[in-house]
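With one protein chain withheld, the remaining protein chains of the complex are depicted in position.
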Amino acid sequence: MVNLNGVKPKNGRNYYIALGLEGSANKLGIGVIKQPLLDSTLTGDNSHDCHTEILANIRDTYVTPPGEGFLPRDTARHHKNWCVRLIKKALAEAKIENPSIDIDVICFTQGPGMGAPLHSVVIAARTCSLIWDVPLIGVNHCVGHIEMGREITKAVNPVVLYVSGGNTQVIAYSENRYRIFGETLDIAIGNCLDRFARTLKIPNIPFPGYNIEQMAKKAQHKDNLVLLPYTVKGMDLSMSGILAFIDGLAKDLFKKNKKNKFLFDSKTGEQLITVEDLCFALQENLFAMLVEITERAMAHVNSNQVLIVGGVGSNLRLQEMMGQMCADRANGKVHATDERFCIDNGVMIAQAGLLQYRMGDVITDLADTVVTQKFRTDEVYVSWRE
Amino acid sequence: MMFLNPALPGNRWALQMKEKKISIRSNKLLIKLLRTLKEAQAIITNITISKMSVELVELVNQYLTPNVPISPIAQGAEAIVFTTHVHPYLPNEITKDIDTNKKYIIKFRPPKKYRHPVIDKSLTKHRTLSEARILSKLFQIEGLKVPRLIAMDAVNGYLWMEFLGEDLPNNKGFSNLKNFLWMYSSDGRDPYDKVVKETLFKVGEQIGLLHWNDYCHGDLTSSNIVLVRDSNDIDNWIPHLIDFGLGSTSNMVEDKGVDLYVLERAIISTHSSYSDKYNEWLVKGFSSVYEKQGKNGSKKLGELLGRFEEVRLRGRKRSMLG
Amino acid sequence: MLVSKLPQFPDFTISASLFSNIENGEDLVKDIANIPYSLIDTTLICSVEQIYSAIYRVLVEYKFNRIKTKSINSELLLCLSQNSNITQNFKKFGINANTKNLVIVSILENQINNDLNKEFNALLKGEEIELNNENLQKICDMKAIRKILTSNLMMIQILPRPLSMLFS
Amino acid sequence: MSKLITGTYSSPDIPNKTFQVNCNDAKYLTTNGKTTGSSEYVLKAGQIDRDRPSGPRRLPDGQLTYLSQLRCNLTGIQDDINEFLTERMQIAKSKKTKLTDTKEEARINDEINHLLDGGDDDTEETDTV
């Protein structure tokens, strides 16, 4: 039996407050949440409905010029130089005057992610923990996304599609673990889109995938779809081949290489395909692969609910396709969150961390706060679910 | 080799890049395990036609016309399977002599609305063709038993195959390996009966043949092995391998080891009390195929069983973690 | 003459006959373009299934507008093999001046032709025998079939069970 | 301030080199170090650096807080150490190679940057350089 009320809030209060620090990629997010002590969380699997109140959700993104990716060292520098300022701002927004009295737990991203940026944030987290005498919880970034998604959408037991710059996984809960049913064998979907955006030299603001989505909408030859490699392998998928292929097409397009029959009419030399069409084709192809492996996982676990999390999850076309798939299933439903929550943020780390904390999980030795680039979703023991 | 920043946090996996691949494999195993367990539950309930099926069954009916009455028997994410008594093309004059009670399988890969039509058409065609191809190739292997392909419409995603198996006596269900083993472990029968031993040995032989010829099934559970009773000898059950939707050609020991492990887990999860012996017999049958191939066969068998053990350890470690 | 309908294609009537000891092969070849039926040399045909599975394929292709040759009749020759090389298939399965045994097939859409048997007999100078596996096996060239079947994977399964076993 | 940051370096050929804060030198009074800026490659690509460290905190009387002063001092010392060690690396390298100074400097910088990214050897985001 799951009892989320095992560890009582500080100072006899009837609510918990958690600070969440996220910095596993190019976004630095600080969040403060409040969860009331509820009778409903005494028993049963109610971890998706904690009545979480968001007191602060601040994010700052390290942005690079068009055509450039972000380096770990520059990203780490961004996080180092902004971290304390953002924490201060978040605390002020959450009206927390005395953290050592008000905050129950500090949650930080332990991984997976880029080592240097993760490390920059954990240094601040450890320091805060020691000066305020508040316990620390290390959170798996993916679990953070899942728990935030569940809390926002109230999806009880969905199949989770986690799609971001560094991750592509289809996850389903079973016996106290978020099991990975399918995943990318090479690059992540967000990374694939980012890199294609770099090839096209389109801006990184607000983020590259968003701009690809906007361009895809403007595709002029939607019926004449460029067929890209479709690389679903069982439950897994791979994307590097697709990227290489479409990068080649884009380069030929820029060079006006009339020999490319996909792009130019071999007789008239007329251009058949635009850059927008390529964006459209890439999205259609990649998303079809994602929806397919999600559907397979759903068939395996007999679930009709999908929760899309991660930065790429804010793509409306992906949501639409997932919806079409779910519509063909009895009571099928797709849940997605808006960019405040599906793009990396501190609130989600606080949400998952607070669940962990309420189940009695606390770091007692700072040696256990070491961050790690590779931290698989299924390594986490999910004590807060049945 | 990349020099790692000494002052940055150590990554405990950084030097073990193999780990990722191993984890991926193990995940697949877990997925299959979960499915086996689900299947055990599903056997009791009949196939429920979801909202999806109603529409799709209508689509199939339109395609086949009322002249081909069908009943759905299975539905996966990728395909729906029906049975019918109607042969797709043989004139009655011909079929009536063969068998009036003959059944056929129709496997249909429905279009997916979420996919762009160009992608959808290309995938359906490609996958239907590739399953047909693998079935045909397997059909030619001496001693290997797979269903016969009767007709194909790759563009529309239809495969017709012969129906194999029968209903077991006393309502013990359809004659796949799982139900067969259950039959022998109930009603006071001997779960270690000679017939069981012989049948499992023959199942092992089938998998041995498959692997020896460098094919992998990809989804080898006890419900994907159908037993066909010899018309002359009621205790002679001839195992046939079905559903090659995830089948592939592969000469990798890893794929074969996973195939074996998946089947072992299926046996353990559904027939746990007797699984030790059962798996032993399976492996004996499997090994016999390789051992017949002389030195090279024995060498390959050694490698394969070694990997099987490795996969098994990985799987166990994984499921016990935390 | 075997007259039948394929369940999935009730609008089409299929009529097929087997003729042996054909004497006017040369004339037939000359006039082939005007003959509204399919003429299949049986050298490489050893079962009824072989023909009817091809007819099924033709109708599938025809109904979904994908036939690759001029007519339903010529398409049948193409569909007798998985190979999509039209010329090669015509050579393999079509008749030639020396053809002695053949199967004649008529596929009619929304039409009934009661005189078909007469027409077949008027066209072909030979002896009509029952179209069945036994007769086909007597007149086909097993060796040649064995050769094409091993390179034509999907066809092998179409043979009736005992026959297909010959090839495994 | 009672005590200032001190650093002592030693190596086989330099037994004792000390680093000290000079409170009158502006480089010890800023949080924005010379050697800890954005990487050159993003700046070249047109990056506008908006990620400088927060400035030092001042008390109502305009004085830096002790900790802000400490942070500024440390920034200066960090620059000193980085510049010193980079120079040492150049010397060590130029003994082996005969590249021109500028090329060599670029090479050393590359090497440092490479090392700075080191912990993320298989993170995809690093593929651009």
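So that you can tell them apart, the chains are marked A, B, C and D in the order they are listed, and the count of residues begins at 1 in each.
What we mean here is this: a contact is a pair of C-beta atoms (placed from the backbone, for glycine too) under 8 Å apart; a residue touches a chain by one contact, two chains touch by 3 or more.
Rule of thumb we're sticking to: contacts and distances are computed from a predicted model.
One chain of the assembly is not displayed; among "Transcription factor Pcc1", "DNA topoisomerase (ATP-hydrolyzing)", "DNA replication complex GINS protein PSF2" or "Mitochondrial import inner membrane translocase subunit", its UniProt protein name is "Transcription factor Pcc1". The chain not shown here is touched by just one of D:Thr30, D:Ser54 or D:Ser94, and that residue is D:Ser54. Checked against the hidden chain, the listed residues A:Ala124, A:Leu200, A:Met215 or A:Ile308 yield one contact partner: A:Ala124. Take subunit D: the residues that touch the chain left off the picture are 1-12, 31, 35-36, 53-54, 57, 65-68, 70-71, 74-75, 77-78, 81-82, 85-86, 88-89, 92, 111-112, 115-116, 118-119. Mapped onto subunit A, the interface with the missing chain covers residues 76-77, 80, 83-85, 87-88, 91, 99, 119-120, 123-124, 126-128, 130-132, 366-367, 369-370.
One rule holds for everything that comes next: only the chains that are shown with their structure count from here on.
Measuring from the averaged C-alpha position of subunit B to that of subunit D gives a distance of 62 Å. Centre-to-centre separation between subunit C and subunit D, using Cα means, comes to 84 Å. For subunit A, the set of residues touching two or more other chains reads 115-116, 119, 373.
Considering their complex, residues 5, 8-14, 19-20, 23-24, 27-28, 30-31, 34-35, 38, 50-52, 55, 76-78, 112-116, 118-120, 122-123, 218, 246, 321-322 of subunit B touch subunit A. Of all the residues in subunit B, the ones that touch subunit C in their complex are 63-65, 67-68, 86-94, 98, 132-133, 135-137, 139-142, 148-153, 155-156. Residues 2-4, 6-10, 14, 48-49, 52-53, 55-57, 60, 64, 66, 132, 150, 153-154, 156-158, 160-161, 164, 167-168 of subunit C are the ones that touch subunit B when the two sit in their complex.
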